[in-house]
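After this line comes chain A, so read on.
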Amino acid sequence: MTATSAAAAAPALSHPLDDLIRTDRIPHIWCPGCGTGTVFSSCLTAMKSSGIDLQKTTMVSGIGCSGRGAGYVMLDSFHTTHGRAIPFATGLKLGNPELNVVVFSGDGDLFAIGGNHFIHAARRNIDMTVICVNNLTYGMTGGQVAATTPHMAKTTTTQTGNPDSPFNLPLLAWASGATFVARWTMLHTRELTDCIQTAILKSGFSFIEVLAPCPTNYGRRNKEKTMDTLNLYRDKTIIRNNADPADLDIDFQKEVILGEFVNKERATCIENYDRTCRIL
Partner candidate 1 sequence: MQKKIIITGFGGQGVILAGRIVGKAAAIRDKLESSLVQSYGPESRGGACSVQVTIADSQIYYPYITIPDILVCMSQAGYDKYHDQLTEHTVLIVDQDLVTPRDNREYFAIPATRFAEEMGLKMMANIIMIGFFVGITEAVSLESARDTVAESVPPKTVETNLKAFERGWDFAQATLKSRRKKAAGHIGVVA
Partner candidate 2 sequence: MNPAVLTGEHYITGDEACAEGALAAGCRFFGGYPITPATEIAERMSARLPQIGGTFIQMEDEIAAMASILGAAWSGQKSMTSTSGPGFSLMMENIGLGVCTETPCVVVNVQRGGPSTGLPTMGAQADMMQARWGSHGHYEIIALAPSSGQEIFDQTITAFNLSEKYRTPVLLMTDEVIGHMSEKVIIPEADTIQTISRPKPSGRKDRFKLYKPGKNGVAPMPAAGDGYNIHVTGLTHDERGYPVMSVETQAEMMERLTRKIQDNLDDIIMTESHMLEDADIVLVSYGISARTSLAAMHQAREMGMKVGLLRLMTIWPFAEAQIKALASRVKGFVTVEINLGQIHLEVTRSAGGQAPCHLVGHAGGTVITPEQVLAKIKEVL
């Protein structure tokens, strides 16, 4: 280990987030240049800065690259089955409403195999924060087409280009009833961290889509070098809070809108249940 400052050449370096990660499992499995680590780091920073009781905070993941998030956080954490992070988290939250529940997973997990669970949790307004690392592909299995893969993008299962169109995730979240909806890229780390903190502190179903590069399995096939992707994030995005969710298609040929789009109040699932069903 090397410190660049002679004054601080202490033998044991300690990253400010080391208390929140399982350091014995680091380095993690994410590839060089993968954005998941940055989103994960941002999420941990937000958890810390939000001031919530971390002992009562859990992270739930599904399957996939970002699904490994739960395995690195030094909190109660659950790495569930593919697509089922949200219903598992629903049981956790309803079983103990004191828990702060953060779902950290990927686009394939949350919106293809788990799409049905997402819309229903949003409809019920279950008090949880869902962070979706959207890398536009199935990274873990080697880069197959996802429900978020852009039209005509090349993947191992769409070698001549994706014939289908991707979901507009914030639109889907808004239409399903989410009370907080936002999108950032992993390059917009400060905004993302603030946004995750807001989402964690907000009661109700919060959804944050975070664009993150998959250089190994998406970028490579679509002639997009890691730094190219980040440059797109910098040059081809525009922050427009409260934008119409219908305008949020991701097309880097044009500009991609980032920001906080929905932030409204609605009774949560538990509040409604207590009010409606707990009548003796």
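As a working rule, contacts are C-beta pairs under 8 Å (C-beta built on N, C-alpha and C of every residue); 3 or more make two chains touch, one makes a residue touch a chain; residues count from 1.
Selection criteria: all candidates are chains of the complex that A comes from, given by their letters.
Predicted model, so just to flag it, every value in this text is computed and none were measured.
In summary, of the candidates 1 or 2 that share the complex with chain A, the touching one is 2.
On chain A, the positions that touch candidate 2 within their shared complex are 22, 25, 55-56, 58, 60, 70-71, 74-81, 83-84, 86-96, 98-99, 116-117, 120, 269, 273, 277-280.
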